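With one protein chain held back, the other chains of the complex are shown just where they sit.
After this line comes chain A, so read on.
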Amino acid sequence: MTPLIEARGVSKRFRQHKRFPGLLGAFKTLVTTEYTEVTAVNDISFDIAAGEAVGYLGPNGAGKSTMIKMMTGILVPSDGTLSVLGRTPHLERMANARQIGVVFGQRSQLWWDLPLIDSFTLHQRIYDIPLTRYQDNLKRFSELLDLKPFLDRAVRQLSLGQRMRAEIVMSLLHDPKILFLDEPTIGLDVVAKDAVRRFLAEINRERGVTIILTTHDLQDIETICPRLIMVDHAKLIFDGQLGKLRSALGSARRLTLEFATDPGPVVLSTATLTNDDGLIKHYLLEREEVSLVQILSEVGSTRDLKDVALHEPNIEEVIRTFYQRRNTASATTP
């Protein structure tokens, strides 16, 4: 089966005219032909099959929104090829538009001054949705996301959470094959986030809508997306199941040894001592293959060991240590 989305060595470089500070600088800015180039997406390849749910994760400025914009056809790649539903998105933007749904967490697509329901009926007209189909979808989605009470309220009077739910409902009314969401849970409270996540997971499971969403919130990915694509500094750094992330990025486990009597310094070859409180000692296990048995045999039975605890890092921690390591690495290599 050919994939629904196919990215091959996709890059995007932005040119920005150099700006000079100050009043004199403003004049210099006017005449200068110098520019700086920002690489927002660097040589990224992946395939996404029909029915998948993919989380696109990365720190600020990593190039997530840029990638979404290229896949939806409103940005042209500088390099590489991109195919969505068998089309090159920016060349066939209109045909593409009918089969995809897009939600930008930061940019509303609703009609600000009109009652919410008017945005939906306009959407029906824009996409030429058969009336019964439209009514069925609207009924079902607005029940699931509990939109009924706000349908007659002007959009500008809705809260952020209510509005985001409405944006998501609207993006699905024309039965898109793919739904792109750029930070759909941004600024939502815990309850609203949860509602949105469960809704998206259900849409993906029941209707087979392919979902690609960017986020900073790992919880989003844990609930909705079995697959994770991680980018940093424009480059792809991980693509696979969430569960495999830890071994791929190799984050250290933490070990705590508690003794009944202070044994003095205990140096191990399998683990690095990070904190010595006398009775309680903390270690870092950097190698994945080291097992608890190995460690215990190294500690030996002569010492008065009382308790052992091994902490598997959670995903948040894995990613945090990954970014930190990367930042210190880039700081030392200018």
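Observations, loosely collected:
Just so we're on the same page, contacts are C-beta pairs under 8 Å (C-beta built on N, C-alpha and C of every residue); 3 or more make two chains touch, one makes a residue touch a chain; residues count from 1.
By our rule, contacts and distances are computed from a predicted model.
A single chain of the complex does not appear, and UniProt lists its protein name as "ABC transporter permease", one of "RNA polymerase sigma-70 factor", "Neutral metalloproteinase", "Chemotaxis protein methyltransferase CheR" or "ABC transporter permease".
Of the options A:26, A:74 or A:260, the residue whose C-beta touches the omitted chain is A:74.
Among A:82, A:97 or A:242, only A:97 touches the chain that is left out of the view.
Checked against the full complex, the one of A:50, A:122 or A:201 touching the unshown chain is A:122.
What chain A contributes to its contact with the hidden chain is residues 14-15, 66, 69, 72-76, 90, 93-95, 97-98, 102, 104, 107, 109, 111, 113-114, 118, 121-122, 125-128, 154.
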